[in-house]
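Handing you a structure now.
Removed: one protein chain of the complex. Kept in place: all other protein chains.
And now, chain A:
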Amino acid sequence: MVDWADGKTCRPVFPLEIHVAAPGMQSSESQHLLRTTQHALDDLNEFAAHHLRLKLTNDTSTAQQSDDSSEVSNNGEEGPDTALTVRLIAQDGLVVPKAELHADTTQLDVFYPPSQVPIPSSSNPPLSVFIAEELQQLYGEEKATVAHILSGEKSGLDSVNPQFAESISRRLRRSMKYADTYHLSFSLFTPGSEPSSWDIEAAVQEYLAPLLHAFAPISNFTVDTQVQLYATFSPMAPPPVYDEAEAAWTLKKEDLSAFVNAAEWPLNPSIGNGPTLNFILYVPAPSQAPMMVKENRAFSWIVPQWGGVFLLNPPLSPADKGSNPAHLSQEYLRPAFMTFSHQLLTLLGTPTTPASLPLRLQTLIRIRAATLLLSASSTMGSLARLTESLPSIPIPATVASSVSTTLSHLSATCSHLRSGRFNDALATARVAETEAERSFFEKSMVGQVYFPDEHKVAVYLPLLGPIGVPLFVGLMKELKRIIAGWKAQRRAAA
């Protein structure tokens, strides 16, 4: 178990399989291109644990198929997941190659001028270098993140500039701990009585459900919503200030942490396992509208590891002057839910690049698998150290079985990672993490840990006191006698 915690048993690696489809090239040409590109990639790569493996598939249709299957867990297949499909397309009229990433699939189209097809003799053709650099850039953030996770606090990669590393560690700090199930709680808060209803069911269905569906292999979600009227600011929070220049009520950036009135707003976590992410749609009172953040004129912000806030300034109804609409239609909610989706991605730790959502989710799977692997391993290590330092602690049979499940799943995760099956790796890592936590927080063990020895001393004090006093006095007497004898000896010697 300590070996796991020290990382001796498993050194997580991330071999990403990238399919290259070059329908416009001859087989030998494409083979050569593949080889040279792989070379170029290996030269560029400085982080050995995370490397890209190119594989040639000339059949476009199979590439498309495996592309689909990479979205879902491929338990049946033995082969690794396909991380990305690169299609090489010849295009006339180009001087330099050009890459285009599909935003909704895991496909990268590389357009190249036909003249740049590498001849078999060339050792470093420009097209290969271009593709390698493109891929390197695509996985740059992921690589840095994985390196950051694996190496702990200090930045894993030397070449990553400190600003980038800082942004990664900030993102990791903001994001929630991984959980099987997240509860999403959407709340409409307003200081007055209006708006008192919103088209929330339709909005969730329309704007959020597709995103949650895409997350299905990683986590499950429950959604609940509420409307809370007469939600006033906390008396401790600084009130918004009217800014003449902006003609708006502004909140200072440093005061945003006090915006959510935790004492009065009913934002208790949802019942059941898993953390709650709170999304607050705040409609300011007509007397304080529009409201925005002073420094950057923003309407929304993220509360790290807790949720997000969006200030919605609906057009005031002209009919009777200065009142909010009584009902928020789906159209009004659109910008808010776009922001909430973005905030959700950030809170769940999704990287900001590349542009394609499926690729980002795949990256998230790998990051989560790595995080879980490390955290379960370190939990095991802590448990081992705990049992060694407290030999009297009783270990129930359930803990023992949990530990063995954890260890078996950890090694399964490791082997899945090694062979590039990241969905499976995440699944096993999830089991390992749950079992590890369960064994560490076993109630009967925790109770034993907190029985201090001081209590025993307190009970025996009436005995120890009367016995200790004559012993102490005797000891003093003896010491005095020895000193006296020693002095006498010295005097005798003198």
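By our rule, a contact is a pair of C-beta atoms (placed from the backbone, for glycine too) under 8 Å apart; a residue touches a chain by one contact, two chains touch by 3 or more; residues count from 1.
Methods note: contacts and distances are computed from a predicted model.
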{"item": "Record-based protein name (UniProt) of the chain missing from this complex, from \"Ribosomal RNA-processing protein 42\", \"DNA replication complex GINS protein PSF3\", \"Mitochondrial ATP synthase epsilon chain domain-containing protein\" or \"GPI transamidase component GPI16\"", "value": "\"GPI transamidase component GPI16\""}
{"item": "Contact with the hidden chain (one of A:S270, A:T339 or A:T406)", "value": "A:S270"}
{"item": "Of A:S196, A:S234 or A:T405, the residue in touch with the unshown chain", "value": "A:S196"}
{"item": "Residue of A:A262, A:A355, A:V457 or A:L471 touching the missing chain in the full complex", "value": "A:L471"}
{"item": "Residue of A:V223, A:A289, A:L373 or A:A425 in touch with the missing chain, whole complex considered", "value": "A:V223"}
{"item": "Residue ranges of chain A at the interface with the undisplayed chain", "value": "185, 193-194, 196-197, 200-201, 222-230, 232, 264, 266, 268, 270-272, 459-460, 462-463, 465-467, 470-471, 474"}
